[in-house]
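The structure that follows is given in the form of structure tokens.
What follows is subunit A.
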Amino acid sequence: MIALYLLLLIPLLAMPVLALVGHKPWAGRFNNWMNATTFSIAVILALIVLRAGTLISDDHWWLVDSFNVYLIALTALVGLTTGIFSGPYMEHEREIGRLTHRRLRLYYAMYQGFMLAMYLILVTNNMGILWVAMEGATLATVLLVSLYRTPESVEAAWKYFILCGVGIAQALFGTILLYFAASQVLGAGDEALEWTTLYVHASEFDPTVMKLAFVFLLVGYGTKVGLVPLHSWLPDAHSEGPTPMSAILSGLLLNDALYAIVRSKMIVDQAVPDHLPGLLMMGFGLLSFLVAVLFLHRQRDIKRLFSYSSIEHMGTMTFAFGIGTPLATFAALMHMTVHSLTKSAIFVTIGHASQIAGTQRMDKIRGLIATQPQVGWGLLVGTLAIAGFPPFGVFVSEFLVLVATMESYPWLALPLLLGLAIAFGGLFRHLHPMVFGRKPEGQEPVQANMMPVFTHLALVLLLGLAIPGILADWFDHAAQLISGGMPQ
Partner candidate 1 sequence: MDTLNSLYGQAVFLLAALVLFTSFVMLAQSRVTALVNLFALQGILLAATTALVAIVQNSPHLIISATLTLGLKGILIPLLLHWLILRMGLHRTIDEVKRPLQLLLGAASLVVFSYYVTLPVVELSELETRNIIAASAASLLLGMLLMISHRQAISHVVGFMAMENALFFSAVVSTYGMPLVVELGVAFDVMVAAVIFGVFFFQIRESIDSLDVDRLSRLTETEENE
Partner candidate 2 sequence: MAWLLNLLQVILFVATAPLLAGWIKKLKCWSQNRMAPSVLQPYRDLFKLVRKETVVAEGASWIFHMAPYIIFSVAVLAAAIVPLVAVELPTARMADVIVLVGFFGLARFFQALAGLDIGTAFGGMGSSREMTVASLAEPAMLMAVFTLAVSMSTTNLSTAIATLLHEPLTIRPSFVFAGLGLALVAVAETGRIPVDNPATHLELTMIHEAMILEYSGHHLALIEWAAQIRMMIYAVLLANIFMPWGLADNFGLAALGWGAVAIVVKLVGLTVVLVLAEAVLAKMRLFRAQHFLGFAYLLALLGMLTHVILEAG
């Protein structure tokens, strides 16, 4: 339990400290230490939960079960490695004059603020607090998207703010409806928003209201997941913000928003017998997947390219969670993990690549392997992994999604396969010249720390070759929990 409080307390304390000292040269290292501490706490927490099972605080405020504990660990890991990358990256940005001291302070403070919101989303047991934290995550990141103050970045941040704000308002309405349905049975009070209570009593709630609530929750949190047609903020925000931002947005925020949807689905499934939430999620997921795949071909900006790839993968996960069988859920959880790891690695690599080329336009980025082999190989391997090439974890999870689809809805496997093929083409037609093309005159390597990238990619490779027993058990446990196979 103490581990849990520490998890929240460290970012909370680090935030004001970094707000004051964020411009100092050692701020990046301080940030790393903070993230490293939270990561080790997260690992301890994971071990506790692994041994002792679901952890619920006495006042029912916090909940750590096998579903969210692995997300906590994942969040901490990605937060740590992205932090390690962001230190030199931000230093470089300041040297070339894109950032001032004040903005650096803002950046580091908000980095911790964002991490705090992420942990809060994951550990809270209260659907209302979940919403508050989700909105908090938006607020923390929105000023970071416009950190460079270019017209484009301001525009992207504005779109992000308005769209996510409007979207998340729908989610609040859904939460209110949920609370309403629950308070009819349980009476008003904190109880009627507690996930654990809701989960137990959901079958007594009115199905119509629950359906209505789920539609609003799906639309609201779905905006944050980047589900089509509510996705238009995502490529903008990813492409215009600083690269570490894109990495944690793609690797963490989207996951956590999806986490919120899945938590809601678990409740609503109890109340609604006809599998409607699952069908809705499948529909949105498949649509996002297909649309994003087609858009991959049209991109000219490298970060936009990979943000559409994020939409694609989030669509796949939403689809898999929607199917809802234990196998599909297992696949979705695994996909969540490998996607987070791979995507944050890719964004880190892209960050270096665009610093090398001095632009994010793909037709200007050329000959990375010749200039800086580390970065070139990183991008190549990362893209191979995200496109679902065999030895990597993404392949395994996508394969599992396909198998699960075959089992439940055989005819839907066809568009999935087709989409994967199109995505493959879309990624590689852009990638090839960037990695292998002729090196432009005067292109110099930059100071880069590729350690996080290769750590992530190695993990993904490991997951693809053989899932460690602990992790497999873990996923299995969570999958059972989510698909409702096992009572609490």
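Basically, a contact is a pair of C-beta atoms (placed from the backbone, for glycine too) under 8 Å apart; a residue touches a chain by one contact, two chains touch by 3 or more; residues count from 1.
The candidates came about this way: all candidates are chains of the complex that A comes from, given by their letters.
Everything numeric in this text was worked out from a predicted model, so none of it was measured.
J.: Of the candidates 1 or 2, report the single one touching subunit A in this complex.
T.: 1
J.: Provide the residue numbers of subunit A that touch candidate 1 in the complex, in ascending order.
T.: Residues of subunit A touching candidate 1: 126, 128-129, 131-132, 135-136, 139, 142-143, 146, 149-152, 154-159, 161-162, 165-166, 169, 172-173, 175-177, 179-181, 183-184, 188-190, 192-193, 206, 208-209, 212, 236, 239-240, 295, 298, 300-301.
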